[in-house]
Structure formats: structure tokens, C-alpha cells
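Let me begin by presenting the structure, written as C-alpha cells, before commenting on it.
Our next item is subunit A:
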Amino acid sequence: MKRIGNRTASDPAAERYRAGVLKYAQMGYWDSGYRPKDTDVLAMFRITPQEGVDANEAAAAVAGESSTATWTVVWTDRLTACDRYRAKAYKVEPVPGAPGQYFAYIAYDLDLFEPGSVANLTASIIGNVFGFKPLKALRLEDMRFPVAYVKTFAGPATGIIVERERLDKFGRPLLGATVKPKLGLSGKNYGRVVYEALQGGLDFTKDDENINSQPFMHWRDRFLNCMEAVNRAQAVSGEVKGHYLNVTAATMEDMYERAAFARDLGSVIVMIDLVIGYTAIQSMARWARKNDMILHLHRAGHGTYTRQKNHGVSFRVIAKWMRLAGVDHLHAGTIVGKLEGDPNTVQGFYNVLREPHNPVDLQRGIFFEQDWAGLGGIMPVASGGIHAGQMHQLLTYLGDDTVLQFGGGTIGHPMGISAGATANRVALEAMVLARNEGRDIWREGPAILSEAARHCTPLRAALDTWGEVTFDYASTDTPDFVPTPTAAA
Partner candidate 1 sequence: MNSVLKHTDAFNLEAAFRDSHVADVLEQLESELVGLAPVKTRIRDICALLLVDTLRKQAGLSTEALSLHMSFTGNPGTGKTTVALRMAEILHRLGYVRKGHMVAVTRDDLVGQYIGHTAPKTREVLKRAMGGVLFIDEAYYLYRPENERDYGQEAIEILLQEMENHRDDLVVILAGYEDRMDRFFRSNPGMSSRIAHHIAFPDYTAAELLAIADLMLDQMQYSLSAEARTALEEYIERRQTMPHFANARSIRNALDRARLRQASRLFNRRDASLARNDLMTIEAADIRASRVFAETPPPGRQGELQP
Partner candidate 2 sequence: MRLTQGTFSFLPDLTDAQISSQIEYCLQRGWAVSVEHTEDPHPRNTYWEMYGNPMFDLKDAAGIMREVDECRRTFPNRYIKVNAFDSTRGIESLRLSFIVARPQEEPGFELLREEGPGREVRYSMRSYATRRPEGHRY
């Protein structure tokens, strides 16, 4: 340990804490020799320094501003074990193929964080630093949480395994649909859509993110009608069904009231929006676990900070935070649908949500190894512009543990909502059957669907209507690492 006192002009500690402005790197926020401890929280930022700002200094600044530093030297640092609390930028490397951008790796001591609080975690890591002037842009790309920290969170209220056991649905993705039009339907008409879709073969229907309690349909009316529809559909199919009742509201009190009503009506699931905030999400996760409810999270608003590659927070980090926070479902992209989603990047999100352990996987944008320490998995939800004709692609890309949400692809079916639901269910079951039989569904997919359509007119109609629809635009959020093509490929 350094001794305080005995000041002489050459004492390095005294020099360091003399009043004035120092470079962050000099203040100790850059330490190229630092080896991260197993108990450190790690973060990786993509930094774009202003012209003339050294990359290491910029990384140190990010480390400083997201931990103990302020713009000037303060003597009160010397009353603390400040060496420990100082975050340390320990590695800076240029981003491949992106001049002026750098990956900065920063380690944070575990003591900097309150146990079990996503709000505290995020206030530290993204609290102050994103508006920092010496940087043109800053993006939080990935984080690693030590097992000791992960263990302070309860994780998903239900988890994939228990959700499947509760629903008694195994071996295939679940099917859902968002009620459309999302605004304007009366409660009675809204429930009709729910009933048709569920009795036709879907497992879930869903409120959209902005369906709360509006003049055309107050929340209680929606809940009552939807639950009538859910229960009727259960009776005609003998299957467990659900409708994600969106309980998002102005206050926690309102949300608890709505969630309790959903529970009392026998719903298996409630829904919240990302915009309610991390603390509210954690509160709802705790409520959901206490009440044996599945908690669906719609990532409303995330596109404002996740989409651009040079600034904001990567969705994979949001996904990690939400796994800690404890939701059961999270929209994470479709790859083939109408919304943003590069295949590798989206598979990276899915792995973060579902796997018990993530190895480093640069091609899928995963920079750190992450052990989830027994925390349950989140069921990723694929939603937006997908249809039955893509079933082989969806199953290949996304696997079994996912909810495939066909909104337009169900409700817009030419033979009606129920037929739309049946088409999706038959397409899915036929594809899973074929895959398990060892067929190459990626190549034979369209043929498998056509075969299945021979005994299912609604599927035939769906394929005729949407068979050729694709959304083929370049993604903005793509991996920085691509595998080197080999001569054989």
C-alpha cells in the first residue's frame, strides 16, 4: 500500500493528487498491464474519438466518466481505496474496416455496483458518458458479468423450461400473433380476433406495445373480452392458450392493479414495454415470479439507441440486462422479417437470451465469455413481417425455443383469421416433423410446405398469397468480424 503523508515534492501520490486538470490516462484509468479479475464487470465500447484525441486517452476517459472520475483532480479521492474503484481501460484496438473507431475494453470492480439492481448497473455504465465531448460517438457493444454478480439477480420469472412445462408445449417454437389493427378496435371486436387466432391453432395472441387504456377500449374491457376468448379457445382445443395482456401504465400502482386483474381472470401471461424503465421491469419480474405468471417484454423504443452501429447501446447488452432483470419473453429479431436483423447478429442475441453459457463468438458479435450461473433463459420472440412460407428459414435460423409471431401473416389470411392461424401451425408442425426425420429443410423447405398444404387448404392459400414476399434490405447493425472465406468455399 502507498503511504499518505510524509509529503515531499517527488512523492508520486502527492503529484497525482495536486489540484488541477490531468489526462484521464494519467489519472490511472488506462492500465495496459491490467489483467481483469474473474470478479470484474467488463464492458466493451466502440469509441470514435474527436479529431486529435488519442484512442487510449479516449478509452481512459470513458473508464473514468463511467466510474470515479470527474473533470478535475479531487483530494477527497485520497480518503478512499480509489485505486480499486477506478475503472481500468485495459485494451484498445482498432475496429476492423472502420477507420477512426476503436474497441475499448474496460474493467470495473464488483464493489462499484449494488447487488441485484439493473438501474444501478446502467447508471454507472451508460449514466454520464455518452454525451462526453471528446468523443464523437460511443457505443456499448458488450458486457461480461461475473458469476458473483449474476447470482445477485433472480433472473427470468419463469424461464423457458418452466414456461414450456406450464403450457405443456414441447419440441417446437410457439406461435403467436399481435392483434391488428393495433388501435381502434372495441373490446368485443378485439376479443374476436383473439378467439379466432387461438382456436385456429396459435398458442398466444398479443397486445401491441401501445395498447393500454384508450378511449376506444379501456383496459378492463380488453382484459375481460380477451380472457373470454382465451378460455373459449382452450375449451375447443384442449390446449393451454394465452394472450399477452399489456399492463403497461403510468404508475407502478396501475400496473400492479392490471396485472392482478389479469391473474384473477386466469391469464398465464402479462406483458410490459421496455419504456417503463429498468426498475419497473424488475418490479414486474418479481411480481410475475410471485404470481406464477409469464412476463412478456416488448422492446418498445430500443431502436432509438440500438440500431446505429457507432452510437448507443447494442441490443445484445439490452438482452443481457433483461436476462438479469428477469423477463421471460423478449423481442429479439426475425432475420427474415421486415425489421432490422443481420442473421449472425440476431443469432448472437438469441444465444445471449437462451444459452446457459456464451463462449466468445466474434462472428455473432459476442466479445466476452458469459456464464449465466444457472439463471433461466428468456424465450426470444420473432415478430414483424414473417409468414408461413418462411417456416423453414425461421426454424433453421432461430431453433425451437422461440415464439414466432405472425400478426399480418395470421389476421391478413384470405380465408380468415382462424384459417391463417391453422396455416401457420400446420406449416410449423410439418417443418419440425421433416427436420426431425432428417430432411434438409433449408433446401427442401418449399417442397415440404407444398406437401403439407395438400391436406391443409388454408396453408395452400397462405403460400399462394405470401409465398414470394421477402424483405431484403441491408442491415445496419452487422458484425465487425467475418470468417475468412476458404478456398473450398
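We adopt the following convention: a residue touches a chain if its C-beta (ideal position, glycine included) is under 8 Å from a C-beta of that chain, and two chains touch if they have at least 3 such contacts; residues count from 1.
How these were chosen: all candidates are chains of the complex that A comes from, given by their letters.
Source: prediction; values computed, not measured.
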Would you mind pointing out which option among 1 or 2 touches subunit A in this complex? 2
Of all residues in subunit A, which touch candidate 2 in the complex? 161, 164-165, 168, 170-172, 201, 220, 224, 227-228, 231-232, 234-240, 264-266, 356, 374, 377, 422, 425-426, 429-430, 432-433, 436-438, 452, 455
